[in-house]
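For this depiction, one protein chain was excluded, whereas all remaining protein chains were kept in their positions.
Our next item is chain A:
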Amino acid sequence: MEQSAPWGMLVVVYLFLGGLGAGAYLTAYGAEKGYFGTIPGLAKAGYLISAPAVAIGCVLLVFDLGQGLLKPWLIPGMLMNLSSVMTWGFVILSLFVVVATLHLYLHWKNIEAPKYLLSLGAFLAIATAVYTGFLLSVIKAVPLWNNHLIPLIFLASAMSTGLSASMLLAHYLKKVKVETTKVDKAHFYIIAAESILLFVFLAMAISGFKGLVAQQSAQNIIIGSLAPFFWIIFFLIGLIAPLAIFAHNTFRENKLSHNLVLSGDIAVVLGGFSLRYLIIAAAIPAWSGTLLM
């Protein structure tokens, strides 16, 4: 029974890609609605990322399933248990991939998508991002995870990574320097919200409010074996650096160079990935499997 952690890197990638795809769709949605000013190629980039990212994530999940390749006919059975969050995820992700692919096709053919389809897609995108967090937060036996702030943190992180990835792809597609103040402002508020939620989440764990095991998990992240990864890769590079860049562009008149903003976007994607990795890696079961009287 004392096995290594059941979920490995593939699940981290799956959670990350689920969030990235959902966030990219929301970016495209925002771009079409004109929330981000006029950035050429942003909507296209968002649609180009959304369906493939989630679809690749799903394929990775199938690879990760013990029976995924041995008995693939068992996979449709994952729709059986409507009380399982994983079943909800299966439904949400399947629908999302279908809707996002349809959007990509419509965008490609320059056909205007019907309004309800756009709203349905946005709803499914939010559901996808929230699901990746909810999958973890319903697990009572892992005290660090059993906190419904995780879906919100993952939603913020999904919006942020999706926006960054879309900005990077849009830049790659169009190769033009654009005025990004509106995007930077939106991005600043998303990362700020994510930071606050994450701070509350870690504070709940480290204070012992979520029990001793959650405290131990949080200690692993903050001062333990995961600390170098957390502080350097996630906190400094993935959170503080982009937050500072976007804050500068939001509140100062003199704007940072476009390349610096784009490196901030790369940092955001890295931060989003390391966030999932940290939360999966820090999982400690409520009971260690040993007897301590």
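Just so it is clear, contacts are C-beta pairs under 8 Å (C-beta built on N, C-alpha and C of every residue); 3 or more make two chains touch, one makes a residue touch a chain; residues count from 1.
Going forward, contacts and distances are computed from a predicted model.
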| item | value |
| --- | --- |
| Undepicted complex member, UniProt protein name, chosen from "Heme ABC exporter ATP-binding protein CcmA", "GDYXXLXY domain-containing protein", "Phosphoribosyltransferase domain-containing protein" or "4Fe-4S dicluster domain-containing protein" | "4Fe-4S dicluster domain-containing protein" |
| Of A:Ile56, A:Val85, A:Leu102 or A:Ile222, the residue in touch with the unshown chain | A:Val85 |
| Option from A:Asn110, A:Asn254 or A:Thr290 whose C-beta touches the chain left out | A:Thr290 |
| Touching residues (missing chain, whole complex) on chain A | 1-3, 6-7, 64-68, 70-71, 74-75, 77-81, 83-87, 90, 135, 138-142, 145, 283, 285-293 |
